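Removed from the display is one protein chain of the complex; every other protein chain stays in position.
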Amino acid sequence: MQAATAMIGGEGDVRVRRGVLAGKALPYLLVLPVLVLEAVLILYPIVRGALFSLEGPAGGLDLDNYRFMLADPDFWRMLGHTLVYTLTVVVAILVVALGVALLMNWSFRGRGLVRSILTVPWAIPDVPVAITFVLMLDPTFGVFNRLAGLLPFIGEDRQWLLDPTLAMAAVIIVTVWKGFPFYALVLLAALQNVPDELYDAARVDGAGPLAQFRHVTLPGVRDTIALLAVLAFIFSTQQFTLIWLITGGGPVDATTTLAPAIYLQAFRFYNFGYAGAIAVIGFLVSALSTVAFVVVQRRIASEP
Amino acid sequence: MATSEATGRTGASRGPSRRRFLSGAAALGASAALAPLAAGRVRAQERKTLKLMSWEQFQPGEKDGWNAVLDKFNQSQSQYKVEWTGWPASQYASNVVIQAQAGGIDADILMAMPDLAAQTIRKFKFAEPLDPIVADLGITPSGGHAFLKQDGKLYGLSAIDVNFALVYNKALFEKAGVKPATSADEWVETTAKLTDRPNQFGIALTNTIADGGEWWFQLQNFCLPYDGKWAEGKTPLANSEATVKGLELWKRLYEAGVPQGTAQGAIMKLAADGRVAQAFGVNPTVVVLRATNPDIYPNLLSAAPPWASRRSLDRIHPLMALNTSKNVEGAMDFIKFAMQPDIMAELMETNLYVIPPYDLAAKSEKFKAFLADKPWVSGFNEAKQVSPIDVMGDFAYVDDQFGRIIMQNFQRALQPGGSVKAAMDAAQRQLEGLAARI
Partner (left out) sequence: MSVAAPSARRRRRIAPVEILRVAAIVIVCAVVFFPVYWMLLSAIQPTEYSLSYPPPLVPKGFNWAAYAQLFADKPIGRWLVTSIFVALLVVAATLLLVIPAAYALSRLHWTGRSAFGLMLLFTQMMPAAVVVAPVLALYRAFGWTDNLVALALLHTAFVVPLCVWVLKSSFDAIPKEIVEAALIDGCNRLSVLPRIFLPLAKPGLVAVSVIAFFASWNEYLFASTLIVRNELYTASLGIATLMTQLDTPLFVLMAAGVVFSVMPVLFYMAIQRHVLRGLTAGSVKG
């Protein structure tokens, strides 16, 4: 638990004053509504959902689903696909989002319009997004092949969604396209909080734009990037709709990641217990990765 | 256009305004408000509500026919009132499963796709036997009902029964000077002749895992051209000679004239635009194409599956009475009402369903006349119906999982240089693993 404090801000904590509101109860009162809401509507269902994984086909409680899962080669392949998809999305989405947030943070005429344009992907529902990209990636009628034909070396007869590697690349591209505005928005808020005095001071010290970025901007948003990396990891392990509608987990099983695998087991194969077991493993992977990440991040932060 | 064809978009303007009110969106909330308008009817509050869970209320070409059935039932007696509940087809099965997992399906009558029906009967055990209805009406349910039986009892009666045939565009066939194939080799040949990529495609076959449900639905038939089976009892036969040959036929068609890698929705649009010469599809395909483009409808005809046995799969979407309902009797009453020959005949006419749940043509002159009046149904009628149980063995109850294994492996065979036999050998090994678990 101590690890989590890494991302929990340290500086400038408000000291106890006095009065009723200044008592030890204050923080608990402030978080109580959130705590109750989450406990009842989210945590309780999570525990109930996890219990599905212990239900054997006969109705009794046992670990059969886990035993079966660990022996299932499909499960391990699925974990591999999940890892490739998730890590690529995390890196790509943060790079894109940071770049876009920096753009949006510049002051120029028409900035409002640019910000709105860059928010549109987030605003369009998943279903039309998936349908549009499938049409764009169509091997026969797709505009991707037309545009690729304009570039050297690629050629215009790519079977985007029929080739395992290209299909994975395609779902990653769509995920990043659809998802980056959220990360850019949060990063923009963080960039806006970097005090101007720091930039002024850096300029006085003779720092160029790159040096300013490295020594002022990045440190200013580092904690936010860390938080967003954790969130991007969690959210991309759970990406379902886009993958399902674009590739259905195929070709073969190249894009079957955690969430589509769980959906298949629960709602197509009627193996709710097995779906529950995969979900619990997914939860544990996310939880352990988050804690590990936080520990590492704390180490780096505490280095001089 | 005969009056019986006035469904879909035209149906809305034809029907009385009350039916429009009761249809789809307004049905649930408006019932109380409408009661004073419906003179002479028993007030809604005094009736028990029966919930009919289905996806049909969202189907553009079909909801009118079903609304008429509900309407007639609601007027026929004063004890019950049937109302829609449910979701569109693409999310239907998962939502029903969620309900079952959350403690029960919140409905009295359930309409289900074949796989969901089998699970409702065997896994959830929520279905009530319908044998009394069969006895009362003196009907003989079609052979496809076998998968709805357990321990000699019948748990569902077909609401929608679809089978496969060759649907083709007469105009494109005439232009190319070809006739519907009657043998596999001829089929590949005509398909190639009818293809002019990317302007025209010889045949529409769903071919991506993203449209996996539809793909398997069609692909499942391809054990039949050479009289193979997917399984017998608990023994999978995916790599048996006849089945592999059937899939090789599919692959030859795929190479000859399929829009490869194109989404099902786009393929349907191409077909509706008159750019696809034929499809191996079910009868509602015609209804959907007509809804998308009414001009194409007069050009559509059907032919029997182009192989000697003419056998194709018969997929029953049954109505079931849920034993968890507080109004099981009411649910049975409704199903019985819907199964009456004249009610069923009118539903089939309005919705262009051509495969009746039982020997309807023998019981309804009207239905007989309707079939005779529809040139495009001949191929569907010539097809010999095969129940999923006949080709799937015990795997009929894990149909989707079986299909997923076949499609994933088959997709390897579709890549350049891929071998169908090798792919099916791999599938066979996975299916043997699946057999151990059922």
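Order of writing sets the labels: A and B. Residues in every chain begin at 1.
Keep this in mind: contacts are C-beta pairs under 8 Å (C-beta built on N, C-alpha and C of every residue); 3 or more make two chains touch, one makes a residue touch a chain.
Everything numeric here is computed off the predicted structure, so don't read it as measured data.
Screening A:Y66, A:Y85, A:W160 or A:F235 against the full complex identifies A:F235 as the residue touching the chain left out. Panel shows subunit A; residues 1-5, 7-9, 11-19, 21-22, 24, 26-28, 30-31, 33-35, 37-38, 40-46, 48-50, 52, 99-100, 103, 105-108, 112, 114-129, 131-133, 135-136, 140-143, 145-146, 149, 177, 182, 185-186, 188-196, 199, 203, 209, 212, 220, 223-224, 227, 230-231, 234-235, 237-238, 240-241, 258-259, 262-263, 266-267, 272, 275-276, 278-279, 282-283, 286-287, 290-291 of it touch the chain omitted from the view. One chain of the complex is left out; on subunit B, the residues touching it are 24-29, 55, 58-60, 84-91, 95, 98-99, 101-103, 106, 198-199, 214, 263-266, 268-270, 273, 275, 282, 284-285, 288, 291-292.
The rule is simple: only the chains that are shown with their structure count from here on.
Between subunit A and subunit B the centroid-to-centroid distance comes to 39 Å (mean Cα coordinates, whole Å).
Per the touch definition, subunit B reaches subunit A in the complex via residues 93-94, 97-98, 101, 119, 123, 197-198, 208-212, 259-263, 265-266, 398, 400-401, 404, 407-409, 411-412, 414-415. Contacts from subunit A toward subunit B in the complex involve residues 52, 131, 134-135, 138-141, 159-162, 244-253, 263-264, 266-270, 272.
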